[in-house]
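The following block contains the structure, expressed as C-alpha cells.
Note that one protein chain of the assembly has been removed; the remaining protein chains are unaltered in position.
Let's turn to chain A:
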Amino acid sequence: MVKRKLAALEKVEADLTNLQHKIRRDPPSYQIEFGNQYHQYEVYRDILLEAPSTTEESRVISLHDLIGFVSHVADCYRAITKNFAQDLIGLLSAHHAVLEYELRDKIVGSLVLLRKKGIIDSSTLLNTFFSIRASTPSKSLRALLFQRILSELRNSNSKTINHRLNRTTQNALFELVTSDRTTPKTLWAVKLTRELWKRQIWTDPKSVEIMKEAALAENKKVIIAGVRFFLGGDKEREEAAEEESDEEDGIDMAQLRHQAGINKKTNKKEKELKKAAATVRKRERKKNQPHPLNFSAFHLLHDPQGFAEVLFAKHLQAAETKLNLEQKLLILQLVSRLVGLHKLALDTLYSYFLKYLSPRQPSVTSFLASLAQATHNLVPPDMLEPLIQKIVNEFVSEAAASEVASAGLNAIREICARQPLAMNETLLQDLVMYRKSKDKGVMMAAKGLLSLYREVEPEMLHKRDRGRDAALSLRAGDKKRARFGEEKAGEIEGLELLEKWKEDERKKRREEKGLPLDNLSDEEADQDAEDEAGWANWDAEEDGSDDSGGWIGVHSGGSEIDISDDEDSPGPSKRVKIEKDTTAEKEPIVANEDVTNIPKLSKLATTRILTPVDLAKLQELRAQAEVSKLMPNKKRQKQLEDRHADDPFTAEQIEGLATLSAKRTKEEKIAMARADREERHQSTTAKRKEKKEAEGKSTTNKEKARKKNFMMTLGKAKAKSKRSLIEHRKILKAHSERKKRGGRRSNR
C-alpha cells in the first residue's frame, strides 16, 4: 500500500487556531472535534481545580489556550457549551486570588468575549466583575476589571441608552458607597461614575447622588474624590466633548475622493471610502441636531440645602476632622458654590470664615474667594458686615503690603457686587480714597469698588465721586435704593424690541387698508390671523433657516427655553374670556408707554404664545441690538455678563490685581505683549526653506554656494585673477557654447 501523503496542516500538532478557523466556516461538520476539545478543556479544568494556585507551565498554558478556543467558537455549539460561562464565572470568583495571572486575565477576557457573542448578558457579567473587583487583593486585576466594566458599560450604551442596566449598576454603586463609609475601597465606584459622567453616558441625578454620598463619606480619599467631581467634573466633560469633536475633523472628503480616483481600486479602498462618507454624513446630521440638554452636577442635586449643611457640619465645623488645609479648602469651595448657586441660607458658614481672614493665613485668597462665592443677595447684610470690617482691618491699611491691600479690596468688591447692602457709607468712602494710592494694584482695586457703587448705590458715595452718569440718574430719580430681599422681575431679553416692531408692522398694515388706528376688536382679529399665519408655516421656516443668509448673526440659542419659563400664557385662539379683556385693556397702555419712553415690563409674553416666526424675529432684533453692545464702554459689562453663573470664583481672580503692583522686567513686558499674537511674520520662501530643513532634505546648489565657507572660496578667487588671457578666452567660449547647448547636460 502506498503511504498516504499528509497535507501540510495535518502535520501540525494541536493547532487550535486552525481548528477554530475551520469551525467558523462549517460548525456542524466539526462537532465531534469540538466535542473532543471541550472534553479536554474539562479535564484540564479538573486538573487545575486540584491545585488552583499552580503555575506549572504545561497545565496553565494548555488551559489558557483551550479557554480561548472554546470561548471563540462557543456561539456555534450552544448546547455543548451551555455550562461554559458558568464554569468560568465559578472558577474566577472562587480562585481569582490564587490563579496564575495570565490565566486569570484570559478568563476575564473570555467572559467579555462571551458577552459580546450574546451568551451571557451584561448584568451577569457586571455582577461577577463587581464582586471580584470588591474582593481581590491584586492591583492589576482590579485595574483590568475596572477597564472592562467601563468598556462594557460604554458598549451597552453605545447604540441606545440601556436604562435598566444603568439603573442596576448605579444602584449597586450607590449601595457600595453608602454601605461602608470608612473604607477607601469605594473609591473606584467614584472613579467609575466620574469616568462615565465625563463620557456623557451617565447624566442623570442618580449618578450625582452617588457622588454626593461619596462626598459625605468618612474616608479622606473618597471625600476628596467626590468633592473634586463637583468642582471639576463638568468642566472635564465639556473638554472631553470638545476634544472629541476636534478629533472628528480629520476626514477630508474631497481629498479621499481624489485619491480614490488615482490609486489602485480595491475592495478595501472602496469600503474605506464608503465608511468615511458615512461618518461625514453622520456628523453633518449630528451638527444639525439640537444640543442635548446637559445639566451640570450642581443642578441635578436633590436637596442642595441639606447637602451643604451636612457637608459643612461634618467636614469643616466638626472638631475632629482629619482633613488638612488643602482638602478643607476644596470642601469649602464646594459648600460656598452650593450656597452661591442655589442661594442657600447657611448662617454658620459666615462666622466660620471670620477666623481665617488674616494675611498670615496660608492660601487666604482661596478663603476670600470662597467667601465671595458664598455671598448672594439673600444673605442678611448684618452677617456680612463684621466680615467686611475684619477684611478692612486686617488687609486694607497703609501699613499693609500692596498685594495684601489689593487682594482685600478686591474681595470686598466681589462681596459687595453680590450683596451691595453689606457696605456702610463711611467705610465705603474711606475705601474709595485708596484710589489715590501710588500702587497700581491697590488703585485699580479701589477704582473697581468705586465703579461698582456708582452703578448700584451712588448715594453712598461723596458727591464728587459719583461721576456724571450716576449723578444724572440720581437727579432724574430713576435709581432707587435696593431693599433687602428684593428681586428684579424676570424678563425676556429683547422682548420690548419685538413688541415695538410688531406694533409698527400692525400700524403699517392698517394704514394700507385705510382703517382707523385704534379699533380694538378688529385689532384682535388681526392679531389672531397673524398668529395663525405664524404657526402655519413654522415648519417651512425651520427648514429654510439654514439656507437664508439673513440670520447668521444670531447670538444665543436660549429662546426656546425662555418661553417655557414661569410666565404662563394661554393658547392664542382658545383664549379664556377674562384674558381677552385684560389684553384688550392693556394694549393701548403699552402703546402710550412707548411714547413717553418709560421702560416697563412688557406684557407680550404673559398674554400670548410667541409663534416660531416671532421667536426668529426676536433673535434677529437681539442680534441687531447686540452690535451696539460691542462699543468700547460696553465691552467690560458684556464680559461680566458672559461669565456664567455656574462658573466658580477662584483665588486667581482675587489675586489678579496684585500682579499689577509688581514691577516687571523688560523681557516679561515684551513676552506679555507678544502673548496674544500667533507667530512672528515670515515670508513664504523662508517658511518653505525652514520646513525643508526640518525634514532633513537637501539644499540647492545655489544655496550651497552661498553658504560655502569663505576660506574655501579664496583659492579659486586667487586662481581666477592669475589666469592668462588665453585661458580666460577658453572659459568664456566654453560658457557661451554651453549656453547655446542649454547647460552642461544639454537638457533642452
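Everything that follows uses one rule, which is that a residue touches a chain if its C-beta (ideal position, glycine included) is under 8 Å from a C-beta of that chain, and two chains touch if they have at least 3 such contacts; residues count from 1.
One rule holds in what follows: contacts and distances are computed from a predicted model.
This complex has a chain not shown, and the name its UniProt record holds, of "Origin of replication complex subunit 4", "Pre-rRNA-processing protein", "Exosome component" or "Large ribosomal subunit protein uL15m", is "Pre-rRNA-processing protein". Of the listed residues A:I32, A:A489 or A:M712, the one in contact with the hidden chain in the full complex is A:I32. Only one of A:Y44, A:F174, A:W202 or A:F367 touches the absent chain when the whole complex is considered: A:Y44.
Check A:G118, A:G485, A:G696 or A:G743 against the missing chain and you find that the one touching it is A:G696.
Residue A:E56 is the one among A:E56, A:D303, A:E486 or A:E727 that touches the chain missing from this view. Residue positions on chain A in contact with the hidden chain: 4, 6, 10, 13-16, 19, 28-33, 35-37, 39-40, 42-44, 46-47, 56-59, 62, 77, 79-80, 243, 246-247, 249, 693-696, in rising order.
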